[in-house]
Structure formats: structure tokens, C-alpha cells
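Note that one protein chain is taken out, while the other chains of the complex remain in position.
Chain IDs A and B follow the sequence of writing; residue 1 opens each chain.
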Amino acid sequence: MDGNAPDFVAASRAALADPQLRGNFRRAMDGLMGKRAAQFADAGEWTGVRALAASVRLRALSKLPELLEKLEENCTRNGITVHWAATTEEANGIALDILHRVDARLVVKGKSMVTEEMHLNAVLEKNGIEVLESDLGEYIVQLDGTMPSHIIMPAIHLNTKQIAHLFKRKIKDAESREDAAYLTDLARRVLRAKFQAADVGMSGVNAAVAETGTLCLIENEGNGRMCTTVPPVHIAFMGLEKVVENLEDVPPVISLLPRSATGQPITTYVNMISGPRKDGEKDGPREVHLVILDNGRSSIYADPELRDTLRCIRCGACMNHCPVYTKVGGHAYEAPYPGPIGKILVPQIEGLEKRGAMPHACTMCNACVEICPVKIPIVEIMGRLRVEAVKPRGAVKDGGAKASRAEAMVWSGWAAMNASPTAYRVATLAMSKLGNAAPSSLPMLKEWTSVRTKPRFAGRTLHDLARAKGIPDV
Amino acid sequence: MSDARNSILTKLRTTRDAHPLIPPASDFAPIEAKQWAKEERLPRIRRLMEAVHTEFLDATDADWPEVLREFLASEGVGSLIYAPATDAGKRLAEGWDAASTALIPYDRPLEDLKPRLFDTIEAGLTTSRGAIAETGSLILWPTAAEPRTLSLVPHIHIALLRTDALYDTFLQAMREQGWAQAMPTNVLLVSGPSKTADIEQTLAYGVHGPKRLVVLVVHP
Partner (left out) sequence: MSAIPKPDRVYYFGTCLVDLFFPDAGMAGIELLQSQGLTVVFPQGQSCCGQPAYNSGYRADALKVARAQLDLFPGDDPIVVPSGSCAGMMKKHWPDLFHGEPDEAKAVQVAARVWELTQFLVHVLDVRLTDKGEPVRVTWHASCHAQREMGVVEEPKALLRQLANVELVELKREKECCGFGGTFAVRHPEISAAMVGDKVADIEGTGAARVVSGDCGCLLNITGALEAGAKAARGQHIAQFLKERIHGR
């Protein structure tokens, strides 16, 4: 990632020009959508469990400060050290303090989107600490020197051939074999040695239970268990919204997340951690740390409409169903969170100056809203962010960053025309007589006609035809 | 720093109090409604788990150690690590014929076993605390006597499953077993051998967790 401001339009253009990428994404998303649909064939079950999961998340949000305190209390009682970070800088500082204290040289990491927000790996590397991503998809993108392109399947933009070439280049003694089983086994061998040797294991948190002081992590590969069990120190990172009230609130989330994400009934492992190694136990980390990160979430929480963004359980179903994401893939967003959730979350974290384009990279088709397991009103929030970008209400960082006198005048003019029957009649008459003479090189028409014929104004309007046919007016 | 803690909590509380959120009531009925007849549970668990490459063996309370020994011999598995202080561990060890498979007791901290555990020991045996029919999942309840890494590090994980603790759902299991009252250091649901679809959505088994999961069903 370079230091330049993200340019979604340019990045998406590049992605669209890559037929390999487009093909990979089309196939992958079609597959994931089909698998999810198969898991939710029973509409009544979907409605019921979804309502339950949404209520679980909303209840947690309604008591967020109290639950975070309770979580801290119970984690601490269990022997988990709880840290609070207002910013990603603070969170990175906390991580480094722990690593320096235990003289860590090698860190193994399970997948954590929060640590992507923190750019944690870059910080550790700058401090001379080797950090290895252990989730296979994350390991692949790390080898490739790129960012994940999907929150659940980080290497979804690559096919087997590309991965085989990558492994051949980057892994000692690797053969060039386009065979998923071989490549997986190779990664298993490389990472197994690292799990054994690592000083510190890091992870995210899928859900933190306030009632019992428990961290729940779900995964298929077992790398999360390795990272959270084998090294002597485990550091877990979570966004402050990830808390749930009771242990019983976990099953609804676990029921929906894997089915929504990858169309599996459940992940291979559901790992529930409630403390470090106790006296008499023979394994498990001696130290377990939980870092609770804000990074803009408390500001999101402050707005009654925008705080629904925080319901998210990070399943990724929204991006699987997004027709824009299907076309351009995750890298075009140049953000830790792509797709629909990315388009509403990232502008709120990073501000509308940097990310004002994201809420407009959307046709408001509502495919995401239809399948979100916790019923986030994604498109409504998208619309609200479009407002904040030009007519700020003070709720979002860099509100008004995309305000333009020219655009405001266009809409004023449009409103004046449409609010007055006379003006409307005059304007539509002019358009129907003269509109077709407009050259295709005009702004907007130019973009339109790059792949389409010009829209043709009819010679008479419906108002005209209705009047001519004597359709009553009142 | 506690500065961050206080400023975060204060901000959350103030803004929430200005705009309280009234959540809808949580109705757990849709999950509670998921029920299977007693005799349907094991076949369902088996079907779901076999679909993701879990292997099943059947035995009785009397003969499971022998069934296990024969299985390991036929698979050429030379070593099995187990928890010697559990009832199951004691049963396993009594009269074990080590001709084809050596038994290794997990009787010291991980640090003292690490190289062997990672590099040479091929299989690990654990008990389980039951299984869940809805999703085809074993409940593993590691203890001081039966460490977590038994079911994680060796390439083959063998889990004993008694047929008298089969639950309909995760929710039911946690309620009936009273988990919220006292959570141990680690609880796990395991639903198959480790897998990934990260390489072009092609399912590949045996990633970082065990390559094989063998459920040894112990019938009364």
C-alpha cells in the first residue's frame, strides 16, 4: 500500500481491465451465493434466526458501555489482561509493549481485520519483529506483498496457478504444482514449524461474551487454535462493538455467520477462550491479553442512524452479493473492509475527505440488505453518508468534504424545474424536441455512450399524450 | 491506558443516554424449535461430519480400546498420545499391546513435549462432552488432565463419543450442561478435520489442525 490517497475510480478501472481477476471473482461470488442460498432454503428459519441475531446485536449495542465494563471485569477475573486503545497508534503501542517485554522475535497471527486497520504487521516489521500470517489466504497475500481482497477469503482474487507460482518463488524447495492439496500441505509444513517456534500468537475475536469473560473465535483451518494455544503469549484484538451480553447469545451468531459467509453449516472449529493456562494445566498460553480498539467506533455509535453499522458480525455475505464488488474485487477499495460494509464503515472511520467516493460506488440495489444476517440498513446508511458528504450534519469525520457549488446548483436548478408544473412543461417540451440533437461528447453522455447508444427522447411526452387522449386531470 | 478506557466509556455512555436504543426482545424459539428424535441424532451427526471427511468407528464400552488399537495398527500409526489421568486414559493403558502403536502419556507441560508432539507423535486421543445434531459437532472440554493440544497438534485426532450426550443444538448443549456457570480455560466445538477453501474455493483438508478426525462412537 503506498501513501497516495485511495482513488476508487482508478483502482476499479484497473481491476475491470484484468480479465483473470474478473473471471475469478465472477466464479467465486456465484459459487458463494449459491452455497449460501442452499443453507437458507427454509425461509421461516432464516427469518426467525435472523431476527434473533439482530436482536442479540442490538441488545449488545444498547448496553455497550455496561457490557464492555462487565467483559473487562470477567476477563480480568479469569486472568485475561484487558487493554483499551482509542486509536490504532495506541493499539500498536500496546502490542509493542507486550512484545518487547517478552522479547518476542516471532509472532504468528490468525486472521484479524482489526489488525489490518492498525497496519499492525508493518509496525511490527519496522520494529524488527517477524510476523507471519497463518490463515492460508492471509499467508498467501502476505507472501504476495498485497492486502486481503475479501474479509473471509483473503486470496480470492488469485487462482490456483497464480498461487502455485507464488509458492514456487517464495517458499524454499517448493515444486511448481497447480494442485490445491499439494499447496495446502506445503503451507501446513512451513507454518507448523512457525507455530512451534513462535513467541507470541495473535488473533481477532468474533464475539466476546461479557457474562463469562469469554473470547469466541471461529475458523476452519486450525491456525487460530494454534496461535491461541501454543505460543506462551496470546494477544487478541477486537473492535469495541464485538461484545455480546450472554453466552447464549453466541449460538445465533454462530448459526448465521458460517452459513452466510461460505455456505457451511458451521466452521470446523468454534474456539472459546476464557483465560490463560491455570495452575495444573499443561498447555495454553501463560498470558492472554485482550486489546479493545475504538478507532472511530464511538463516534459511529453516537449517531442513532449510523450506529447500526456496528451490528456487523463480519460474515462477508454483503460483498459476496454486491454486483459492484463482483466486478472489481476487494483491492479496488484499498481498504481493510471492502464491499458494502466497507463502503459504510471505512468512510466513518477514515473520513469523507479520503473516502467520500465509497458511498457512491453503489447502485443501491439492496442485494446486501436482503442477505445481511443482522439486518443492517446498509443502503440507508449509504444514503446518509452521501448526505454527510455534501450537507454535513456533523456526524461523520470530514463532513461536507465533497460539497461542490456546481453540483449544488445543478440540483437547485433541477428542483426548480420539477417543483413548478409550468417550468417542467417548458423543459420537457424542449427536451423532447431538441434533446436528441445533444452531442454524445457532452459530460455524462460521453460516459453513457461509451458502451450504450444515446437515450432517445420521445417526440411527445406522456403529459402530452394523456392530454391529447382526454385522460382526466382531476 | 486508563485514559483511553475512561474517555471511550464516557463517550459511549453519554451518547447512548442521549439516544437510548430499545432493542427488540430476543426470541430463541427458532433455535429451540430445532429438534430431532433421539434415534435420529447420531445418524445425522454422522452424516454431517462424514460430509466433511470425518471418519467413524463403532465400539462398545467393553471393547473400544481394542477397536482403537486395531484401527491404529491397520493404519500404520506408530504413536498415540493420551491423557493418562482420565478414566478413559486409564482404560486405554490397561493391557495395551504396544506392538504396533506406542502409547505416550501427556503427563508433563507442553514445553517439555513440544518437539515430539509436533514432529513425531502421529495421533492424539481425547474424550468429548457430547455432540450436536444440528451442525454435526463434537463438544471438547479440555481439562488439566486432558490438554488442548491433544486435539490440535498430532496429525490424527481421535475423539471418544458416548451416545448418551447427544444434543439438538449448541444452545441446548450449553444450557443443559450449564456452561455459563463456569467456563473452563478452553471449550471447543469440532466438526471435522481441518480444511480450507482459500485456494480458488477448492476444498483441501489437513491445513493447520489435524488432517484426520476419527470419532470413536462408544455404544453402551
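We adopt the following convention: contacts are C-beta pairs under 8 Å (C-beta built on N, C-alpha and C of every residue); 3 or more make two chains touch, one makes a residue touch a chain.
Small disclaimer: the values here were computed from a predicted structure and weren't measured.
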item	value
Interface partners of the hidden chain - shown chains only, full complex considered	A
Option touching the unshown chain, where A:A38, A:A193 or A:A458 are the choices	A:A458
Listed residues A:A5, A:A43, A:A406 or A:A419, member touching the removed chain	A:A419
Sole contact to the chain not displayed, among A:A43, A:A406, A:A437 or A:V474	A:V474
Contacts of chain A with the absent chain, listed as residue ranges	9, 12-13, 16, 22, 26, 30, 323-324, 327-328, 360-367, 369-370, 383, 386-391, 407-408, 411-412, 414-415, 417-421, 424, 428, 431-432, 435, 444, 447-458, 460-467, 469, 471-474
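Criterion: only the chains that are shown with their structure count from here on.
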item	value
Distance between the centres, which are taken as Cα means, of chain B and chain A, whole angstrom	30
Chain B-touching residues of chain A, taken from the complex the two chains share	24, 27-28, 31-32, 45, 48-49, 51-52, 54-56, 58-59, 61-62, 64-65, 68-69, 78, 84-86, 90, 134-137, 140, 153-156, 158-160, 163, 180-181, 183-185, 187-188, 191-193, 195-196, 211-214, 220-223, 225-226, 229-230, 240, 246-252, 254-255, 262, 265-278, 280-284, 292, 294, 298, 301-302, 304, 307
Residue ranges of chain B touching chain A (in the complex, touch as defined)	1-5, 7-9, 11-13, 15-16, 19-31, 33, 48, 52, 106, 108-110, 114-115, 118, 134-137, 143-144, 147-149, 152-153, 169-171, 174-175, 179-180, 183-202, 204-210
